[in-house]
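A single protein chain has been omitted from the complex, and every remaining protein chain is retained in its original position.
So, chain A:
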Amino acid sequence: MAATPPSTDSRRCLFFFLYDNSKVQKEGDLTRDGIYYFYPDDTPIDQQELLCGQLAGVCRCVSELSKSPVRLLRLRRSKYAVCMKDSFLWALSCVVDIPDVSVCDFLNQLIDLFCFYNGPVRQSYQLYSQEELAQRWAKYLCHLQGGSTELHNIFSCLRTIDSTHIDPLLLLKAALILQACQRCPLVLSGCILYRGRVVSTQMPPALTQKVMVYETETYSQDNRVAANGLCSSVGTSLSFTVTTQVFLTTNELHMMRCSPVDRACRTHCSQPPSRSRNSRLLSRTLSDTLTADTDSLNLEPTDCPPKSNATKPSSPRSSLSDESCFSPSPSIVNSPLNSRMNQSEYFTPQSHDHSVANGPNSSKVKEPCLTGSLTGLNTKERVAEDAYEKLDSGCSSKSISKVINSDQELNHKEKIKSFSNGYQLQSNCLENHSDSFYQDNQTDTPEGQQLNANNHTTNTNDRLQRDTEDEGRPKNEQVDKGEQILKDNVNNICNPPNAPLQHETLVDGSLVPTVLYQHRVRGLVLALLVETDFNTDPTAREEVYHSSLASLNGLEAHLRSTSPGTPSIQGPYTFTHYDCIQNTLTTNVCGHSAGPQDRAFVKATALLHSHFSQTDTLQEAIVRNASSAVYGTHTTAQETYFLQQGVPVRNSGSPDAQDSAFSLPKKARQRLLKHGVNLL
């Protein structure tokens, strides 16, 4: 299922490849063995080999000379953003018009995206075939290139719904749904998407971007579970949930786990302004739509509910008035809200019992899965066969048979399963050192899964149930062994000695498995990043599912009935407003059929954006040629570009106070107010 290449207009990537130097060491080694992925895939292999061989060689030579990896490589007619990590080399080329900063961002996003869904690269290539991963790379590339205008090539921004045509109350409602979900302490952060566009998000833009990848695809294929989906699928064709194994960097995870106060402090104190773009977490909808009560909203007390404080009286629920939107299940009321500690205490005795009771059984079933996940390809086949048997005999449910269309996909599923189990292990092992109650959580896994199965997956038979239980509970020695190997793996993959500083995913090295929970209601998707325990905690699942179901249905109905809206307000001017924090773009430039003035505008914008990104202190600039003048202004939070249309007054270009170009800032301030852009 190859991704369709985007039209050449919007295509910003000319070539992209992932090359493994370690595969090509000796004289006789073929360059093609080192090529893991090459885009476009119809490139003749000779040319692939040439490009990869030359670029990898020259980059290694330069990085040895400078003792630092190459970041950007320019040719006369194109440029390559480069990422060198371990023996891997990623290179992504663009036409020279696109600013350096945009190309490098693009490559970083692409790699981050891959790691988000697949974990560390080396390991992914041990677990999955190159063909499978090629499809994913293609998908991610396609997703990132999906912007509708050339401006999206400059600003790697999120696609959002056009808030100007939507009742603000709907946005508020979306925000409230997300907040309600967060009453479940296992929920880290969430976002709501409608037809591939963001309605409301609590996540940092980079994460929202990642979460959206499969949304478009899932949306278009309606009932199909996303290719990378894991575990169960529930409900009718109109409404069902999917959970997917994903990987967060420790930074991302930490940011979502920590309390809002800490976060506010950190973003203000320790983050340089230029960096804040990817790391600040703001609730878009609330700050956008509500005008009253701004003071309290700025604090965003409900953005990330305190999870470690059991006695905190002001639960988000108490502050909500729109109770009718939610239909909280009894479990919410009964279970100890917002208290991880209580919860783990609650489950601990039971899980210990389980652990003892199912010990021998677990060891038998567990082994292949564990080794499969750890040693990768060697045991993959066996695992797959084993799993196939299990599923074939045990599973007759519609929801699962829908998922499994072919042997290939089945293999794939099982591999993911084994892989994810391995990774759950890893996370637990890692967390054992830092946080004692995580261990308790881990041990309650089987119980959770059982409950989960009972409550949601009604058609799943007993055997499958038991297997899943067993997989979650390895023997101690295996844990130890696994821990060691995984640690080594993690060290090798994520923290190689002398690793140079890279972008976020690669820098802090450790990728922590987390779960992406998606609840779909027709075109609407509620996506939540949840702790791994969420999968096995039936109470939590139920709570989240039921608490949001009705409101999601309502929101979907409202959004569906909203007309797509007329194009943005056209005026005698062109503008673009980029929100650096939320990574969103507001513009009245539409589509590719841009006129000469739009092209002039985009060109100037690219140039100014590039300049702004290099110089923090730069506040505003006007650039002018004979046919157009563009005004750009920049703060740490936003960038705005403005062009007054029409034939400019004839002038000489010599300094002249009467020159109309210099009145652009004033005009921009006036005109853009009605677009909600405040430049004052």
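Here is the rule we go by: contacts are C-beta pairs under 8 Å (C-beta built on N, C-alpha and C of every residue); 3 or more make two chains touch, one makes a residue touch a chain; residues count from 1.
In this section, contacts and distances are computed from a predicted model.
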The chain that is not shown, which UniProt protein name from "Small ribosomal subunit protein uS7 domain-containing protein", "Hermansky-Pudlak syndrome 1 protein-like protein", "V-type proton ATPase subunit F" or "TP53-regulated inhibitor of apoptosis 1" does it carry? "Hermansky-Pudlak syndrome 1 protein-like protein"
Touching residue (missing chain; options A:Gln25, A:Asn651 or A:Gln670): A:Asn651
Option touching the unshown chain, where A:Val101, A:Cys258, A:Ala550 or A:Ala621 are the choices: A:Ala621
Using the touch definition from the top, which of A:Asn21, A:Ser63 or A:Asn251 touches the missing chain? A:Ser63
Absent-chain interface as seen on chain A, which is shown: 50-51, 54, 57-59, 61-78, 96, 500-502, 603-604, 607, 611, 615, 617-627, 629, 650-657, 659, 661-662
